[in-house]
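Here the complex is missing a single protein chain, while all its other protein chains stay put.
Our next item is chain A:
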């Protein structure tokens, strides 16, 4: 196999975005596009006070792509300039993925009970956590609860149900965030007195998260 054979799919997938990957629903999506989605999800996750919809499918595609690239690179000369560039790109992608998942774990650990309660009331299609994450969240909740029981709660007299409720940590959904509108969004309600603002595509705003959370979920705006 000549060297150009190895390089071709790599550079296509990375830079031209012409390389197309088959997705389950017969939908064609470029590796470039996947990376963009993952990066946006990462950025939103880092900025949002609450946990957002998981992107397990996209992550899986991305990881597959990374593995594929690694495989291709094995046969390359280590001192080739292109090798270094590709390797660096891979490291960046890996960092984005790891950072994204870490950020989610941190939210899960902080708001465990709150998130689990919310997940219970959601439909299967609207679950925010992936299957692995909800398993982890459940284990974590049990672990913390068991620890508290063991060390302190069992010695406290007259523990009431209401007090367990008081211990739930909730995210502050009204904290202000920076957003950028991806498309024109007319008549967004801001503030309590039904004041409305039209967001033009590309414009940037500071606004309490809760007022625009649905725009983030619909990808009409993103957090910056």
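Quick note on the criterion: a residue touches a chain if its C-beta (ideal position, glycine included) is under 8 Å from a C-beta of that chain, and two chains touch if they have at least 3 such contacts; residues count from 1.
Note that contacts and distances are computed from a predicted model.
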{"item": "Complex member absent from the view - protein name from UniProt, among \"Peptidase C13 domain containing protein\", \"Eukaryotic translation elongation factor 1 epsilon 1\", \"DNA-directed RNA polymerase subunit\" or \"DNA replication complex GINS protein PSF1\"", "value": "\"DNA replication complex GINS protein PSF1\""}
{"item": "Touching the absent chain when the full complex is considered, from A:76, A:101 or A:116", "value": "A:101"}
{"item": "Full-complex contact with the absent chain, from A:122, A:135 or A:218", "value": "A:135"}
{"item": "Selected from A:84, A:173 or A:224 as touching the chain missing from the view", "value": "A:84"}
{"item": "Residues in chain A touching the chain absent from view", "value": "59-60, 63-64, 67, 84, 87-88, 91-92, 94-95, 97-99, 101-102, 105, 109, 132-133, 135-136, 139-140, 143-144, 146-148, 150-152, 155-158, 163, 167"}
